[in-house]
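Complex shown without one protein chain; remaining protein chains in place.
Chain nomenclature is as follows: A and B, assigned in order of appearance, with residue numbering initiated at 1 for each chain independently.
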Amino acid sequence: MSTPTAFTQIRAYSRGWLALMGGLGAVIAAALAAVVYMEHQGHWVTGMTNQVVWGIPHVFAVFLIVAASGALNIASIGSVFGREEYQPLGRLSALLAIALLAGGLAVLVLDLGRPDRLFVAMTHFNFKSIFAWNVVLYSGFFAMVAIYLWTMVDWRARRFYKSAALGAFVWRLILTTGTGCIFGFLAAREAYGAAVMAPLFIAMSFAYGLAVFILVLAIGCKMTGRGLGDETLTRLVRLLGLFVAANLYFVALHHITQLYFAGRGGVEAFVLTGGGLITFAFWGGQVGLGGLMPLIIAFAGCGHAPRRRAMMASMLVIIGGLAQLYVLIIGGQTWPLDLFPGMEASSSFADGRLHAYAPTLPEVILGLGGIAIALAISVVGMTALRILPASLGVTSAPCCHHK
Amino acid sequence: MNALSRRQVILTSGAILMVAPAQARSPGQPASARQRWGLLIDTAKCAPDCNVCVESCKAEMGLSGHDRPLTDAQYLRKINVKDPATGASHSLPVMCQHCAKPACVDVCPTGASFKRADGIVLVDRHICIGCRYCMMACPYKARSFAHEEQTDQQPHLPRGKGTVEGCTLCVHRVDQGLEPACVESCKAKAKGAMLFGDLNDPESDIAKRVAREATTRIRADLGLEPGVRYQGI
Partner (left out) sequence: MLARLLLGVLMMAGAAASFAADLPTLPKAKGEACIEASATMRRDHPDMLRHQRDDTLRQGIRGAKASLKECVACHAAETTEGRAIPVNDPGQFCQSCHAYAAVKPDCFECHATTPKPVKEASR
């Protein structure tokens, strides 16, 4: 670092802090109540069935897990790729990575049929399972990023900074590959079962992680009265545009590959044209709001101040990301398994027809609870440790760039 | 149950012994890879409106259900298949195909999904965490998730909320030297479309028939090598 950056904690028990933590705590409490209800009743009170086995909780969980690895990118750009202007943002980047992963895993675990058996999942490993590998990758990610954060916060650990940064960067790439492979390795599900899932998930993680990072940074700086210069925000929103473009590229590649395989024409026609809500979420949410709009905001400029642009683009990417995972996870299961290719099938077990899925309130609350957990951990982290820089330049007056 | 009582059971049911596909293993002996249990199903003998196998499965396994078709368990179902180009249609029972290379076993994080030495694919509910990844991976939609509390379980088939379940090939009967319930009921009450036996035993009826006649497996292209074979699909 050429010019030392001063980092300060955020002040606890201020009115804003209490209001924020109170709100997050309420959402987390509601989510836990929802979990107790769902686990006591069993999963029949959710929208999930024997046909659509993963639902809204998984949309939120995968979003948070994918965003977690992406949130670390800012730190990696500063350390692994030596871009000094990103280094003051490294601490927040690492903290968010840990917080988002914890939130995502909490949702995933609390949706299990037997969450009380988490210990079993930690002690019984089937190493042929990509899921088991992910348990190792997730635990390792916590450790790697925690060490990396330590080397950033504690000057005595400074000499491990580069190696910790490189280790965490490589680990995060493997982790997102593993998450993508959960879907990529499903040969029988026509919507998945493709190696492109791994790079697609990495591109998704870049975009989602940065979007969450920008929002937390901008709101955090505003709430705690820290300066946040236009230069930083402009840089970040352009980077976000790049990541959104990469995501769109892999989405296009995936769908074009699918369309090329005659046997997968059915599921593609379903997602792209005839899938009702799924199709709407794809074109309107994933591609429109989450893809094209942020691209326009990032590169064509919309006349607004950089802060406004960065926040708008980030929110759109998050909405689009949730839509993207809804299309991927729910849409992929809505399309029935094809036991008899080329034939029409029907049975008492919903064979050969599209499956319906309507999430119920408790599972949505569980998903939102994951976001609240991630944010609460971030706030606690920023309160306990010196995470945020005292200043990142001078905040410009809002709308001064307005035409 | 001790050795004597088991022997008595088998000896006193001489009729069953006559048609039994294999001897029961003696107590204390583990299942062995020398055997490969399988089914051969002749769809020509399977009537579209016949549900005998499904009903016997439900009774045998204690699948009382909660009248919620989307979340109730089905180990065995009848699928009606129609060729849209020719209009030809037929019906067939589909259950866990007891693959030699089961996708559910590969993906299971804890090893709860496992294949017994004799090829029967089971769920170890003691360590199933209910993640449902096996249900995502199985191409045959053979598994169900216990979406709510279960009561009236059969002593030989424990099943409970929050874990995944599926056809066990009636492992509790097979270990006694009996046939699966569906096979027995199809033989007794329908046209005997199902044949059960040891594919590894060249003297068994099933091995002789699959060696002689053309048989197919559902989604053989996936290479999972199911232990259930069909004729006429």
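Simple rule for what comes next: a residue touches a chain if its C-beta (ideal position, glycine included) is under 8 Å from a C-beta of that chain, and two chains touch if they have at least 3 such contacts.
Treat the numbers as computed from the prediction; the structure is a model and nothing was measured.
Touched by the hidden chain within the whole complex are the displayed chains B. Listed residues B:N51, B:N80 or B:Q150: the one in touch with the omitted chain is B:Q150. Residue in contact with the omitted chain (choice from B:P27, B:G65 or B:G223): B:P27.
The hidden chain makes contact, of the residues B:H66, B:R125 or B:K191, with B:R125. In the full complex, chain B contacts the hidden chain through residues 1-3, 6, 25-31, 56, 59-60, 62, 114, 116-118, 122, 124-126, 150, 152-156, 158-163, 171, 175-176, 181, 184-185, 188-189.
Note that only the chains that are shown with their structure count from here on.
A separation of 40 Å divides the Cα centre of chain A from that of chain B. Within the complex formed with chain B, the residues of chain A that make contact are 39, 41-44, 48-51, 53-54, 112-115, 117-118, 120-121, 124-126, 128-132, 135, 182, 185-189, 333, 337, 339-352.
Within the complex formed with chain A, the chain B residues making contact are 54, 66, 68-74, 77-84, 94, 103, 105-112, 127-133, 135-141, 143-149, 161-164, 218-219, 222, 233.
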